[in-house]
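First, the structure itself, so that you have it in front of you.
Note that this complex is displayed minus one protein chain, with the remaining chains in position.
Let's look at subunit A:
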Amino acid sequence: MLRFILNNEDIGTTLSPGMPLLDFIRYHQHLTGTKAGCNEGDCGACTILIGDLHNGELRYRSFTSCLTPLGNARGKHIVTIEGVSMPSLNPIQQALIDNSATQCGFCTPGFVMSLAGFCLSRQVPKRRRAIAAIDGNICRCTGYKSIEKTASIIANFVKQRNETDPVTFAVEQQILPSWFSGIEERLKKLTLSLNGEPAAAGTPIVGGGTDLYVQKPEDIREQSLRFFFDDPSLKGISRQGNKCIFGASSTATDLLESAVMQEYFPQLENYIKLVSSTPIRNMATIAGNFINASPIGDLTIFFLALDTTLEFNTGRILPLRQLYKGYKQLNKTEEEYVCRCWFELPDKDTLFHFEKVSKRTHLDIASVNTAICIRMQDGYISKARISAGGLNPVPGLLTDTAAFLEGQIPDDALVQQACAIAQKEISPISDARGTADYKRLLLEQLIKAHFITLFPSLPIQV
């Protein structure tokens, strides 16, 4: 029996845990305010909130319910548009109306939910964050200006919160119905009563589901699955000595919010902003990104440049760079799964940068992405790693290019030659993300972008 709370109701269901949560909400619970627009995580019409206890504290994040397995709802609080609607409109709904930010209305419940997620986030409320909260919501009618205004108003509104707990504030301000105050206690009780039903080893693993539910939605809805998303042994990002260690099920949002990562990667927010959207980042696990073996996985490219190491359940240890044997072929047995990963944190002499270009800057798969990590010693490059995606059947390192850079002083000529070498390490093909010629040119430009960013005073010819 799969138990969770849906809005204000306790749910116990024996339906297949592989069923997308969206189908459960719309077609089994008949809560039709949550819309289906794409079934691929790309439009946000199906956005819901999921609340869970995180270090004993209630925490809400937005999810696209079309890609969330019902199994990932276990022991949690699922909130749909019906759950935030009261007899009178809440301030988000009112602001949307006041700013004429709804036309056909099909996208609107999704925007309401994403903004509700912003109101419940523990981060300091800022306009930029309110906009980021709705970066996974597509509206085809309004042109977004009216929605932007709404987001600004909500950001200002939430600023009055100060130190008040977000849920308490939201209930006080009638952003949410009063029964939300009781959810934390109810979740605690529910968690205690849950008895895990460990699935048999060998059954497919699902993390956030953002890859699996796009690739093979039909196959997995009835399958028995292992749900790794909430496994506490696979969570957590921490520093140990000069290493950063993270659990396989850490999400992109966990990375973004991690104190260690923020400290060592001052540009982290700018990088992560280029990766999918808020709800997808809330769902997308790092292991899922590595294992789905997409040639253009952003987190994979990011962590390749940091020479990340993986540890499997079997105890085997493998550098990420050795994970990929060929297109979607992994150096891993069926039984093996990733438990945790680590990499050496950059010291003061180490420079890191990530670049990604896609047709649409945000919520899009890269045409080409690349990360660079170089260590400087007395003006020389003592160690270099450049990863690049979208150019070969697997995401990988440009080892010749990196080797060429080592021991050199960065200048224009060096960068130009490095670009030429990089061209020999890639074999891009033409597809929906661009022609092969474009990808070649783009890699060259992005390598230059690395150096222009890391060495702003270098006069690099573009």
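In this section, contacts are C-beta pairs under 8 Å (C-beta built on N, C-alpha and C of every residue); 3 or more make two chains touch, one makes a residue touch a chain; residues count from 1.
As a working rule, contacts and distances are computed from a predicted model.
Protein name for the hidden chain, per its UniProt entry and selected from "Molybdopterin-dependent oxidoreductase", "Xanthine dehydrogenase YagS FAD-binding subunit", "1,2-phenylacetyl-CoA epoxidase subunit PaaC" or "Elongation factor 4": "Molybdopterin-dependent oxidoreductase".
Screening A:Arg140, A:Lys159, A:Lys216 or A:Lys243 against the full complex identifies A:Arg140 as the residue touching the chain left out. Which of A:Gln29, A:Thr108, A:Ser387 or A:Thr401 touches the hidden chain is settled by the complete complex: it is A:Thr108.
Taking the complete complex into account, A:Ser294 is the one of A:Ser65, A:Ser294, A:Thr308 or A:Thr401 that touches the chain left out.
Although one chain is not displayed, its contacts with subunit A can still be listed: residues 26, 30, 32-40, 42-43, 45, 80-82, 85, 89, 92-93, 96-98, 100, 102-109, 112, 131, 134-135, 137-148, 214-215, 218, 221, 294-296, 327-328, 355, 357-365, 367, 390, 393, 416, 419-420, 423, 427-429, 431-438, 440-442, 444-446, 448-449, 452, 462.
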